[in-house]
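As you look at this complex, bear in mind that one protein chain is not there, while each of the others sits in place.
== subunit A ==
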Amino acid sequence: MSQSANQRSRKMLACTAEATAYQKAFGQDLRRRVVDDQEPYAIVQADTPHELFHAMGIPIVTNQWWSAYISAKQLSGRYFDAMVDKGFPANSCKYCSLGLACTLANEPETAPWGGLPSPTVLVARLTCDCIQHVFGLWAHELGSEFFAMEAPAWEHKEEDWYANARADWERVYQPDRIAQMVREMEDLIVLLEERTGRKFDAAKFETLMERINEQEGYIWEAARAIGEARPCPVSIAEQMPNTMIPQWHRGSDWAVAHARKFRDEVLERIAQGQGAATQERLRLMWIGAGVWHDPGFYQALEENLGAVFVWSMYMPFAGPAYIRDIKGRPMEALASRVASMNETLHLPPWMSGWITSEAKRCGIDAAVILLPPDNRLSQSGTKLTALALEEAGVPVLMIDADMVDAKIWDHDRMVAMVEAFLRDKGLA
């Protein structure tokens, strides 16, 4: 167990509390629908086409959200231990398997919601070697079915993909990859219609896609403003929930309205010259998934060093990864969004090209990269990205830690490591 895990982060924006309150209420409502009312639902990876489920009114439990939920309740160590007790290696990939671990532990008395009931289907893109095994086992344990989606090889490589993703998505994401995903999504729709009795409404889906563009447009506008503003008006501890919570509900009235409200609040703080820290001297970039079990980590060096984490991937990703000119082909536009979400964050040249560009855009002084020891996918691309950043004049610290496993995280040690790195580089 970490020595001082779960340090709370300091929140400044009114909409942050609203987002977390909404998510809490949503969680309760989702629990009612899934557990109490036994509605058909799906367990899905974050990089799958949630839009289809939203358009069909089928509730989803996103694996990464569920993992973060378990992790925030300080239960990850308990369930990973239970998984080892059942004969799985202790070094198995943590990020995608915490939900499976919770199911395998079979402890209704400790598990959130008493544990998940059997879903209609589990859906994951095969972005690594382990996910098909994790989801296959999980589906078996839950007495359900696993619908796998391919992550096809991407031979067309544009380092500056982010500049062309909105308008030229056919070229950027490779036409045959988009066609492949469209066929798979059509198969998934057939399966969902058969299993749930709910129908896919193409018009509703297209409207949803337009609303998502509007929502992500607000987030992207705010992200660009944060990149230019000095001081940074909002810490990443507040950027994350105000991006991710609406993104779990993307295209809904609440999500669009919240994104607009968040943008307005960000712009207002910039106009008033308000900063996330009292005195911003260093602008830091966090590369990797959020450390859900210790959100206070990100603000720990604001007071004594003026070191502010101004960038994490979630918020700026909203622009290039989500916004698409629909061109009367919403399924293809969605396929282009989903078909490379993971690849752009974890593979060269997309990862290194985008992050280096973002560091320049946001005036980054130094970067901290998370290097989870037991997760090839999350590690991928980090060293080449570090090289690219250093070539661009941005010093990089790589830290071995896991985003959901609190057992190998020590708040004080990690903060000290970042502080020592900044001092060593002559930045503090």
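Note that contacts are C-beta pairs under 8 Å (C-beta built on N, C-alpha and C of every residue); 3 or more make two chains touch, one makes a residue touch a chain; residues count from 1.
Definition applied: contacts and distances are computed from a predicted model.
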{"item": "Hidden chain of the complex, named as in its UniProt record, picked from \"Putative mRNA 3-end processing factor\", \"ABC transporter permease\", \"2-hydroxyglutaryl-CoA dehydratase, D-component\" or \"Peptide/nickel transport system substrate-binding protein\"", "value": "\"2-hydroxyglutaryl-CoA dehydratase, D-component\""}
{"item": "Of A:Glu184, A:Asp365 or A:Asp410, the one touching the omitted chain in the full complex", "value": "A:Glu184"}
{"item": "Contact partner of the left-out chain, one of A:Lys86, A:Arg171, A:Lys199 or A:Lys327", "value": "A:Lys86"}
{"item": "Of A:Gly99, A:Pro119, A:Pro152 or A:Gly275, the one touching the omitted chain in the full complex", "value": "A:Pro152"}
{"item": "Interface residues of subunit A (partner: the chain not displayed)", "value": "86-93, 126, 128-130, 132-134, 136-137, 148-150, 152-153, 155, 157, 176, 180, 183-184, 187, 347-349, 352, 371, 373-377, 379-380, 382-384, 387"}
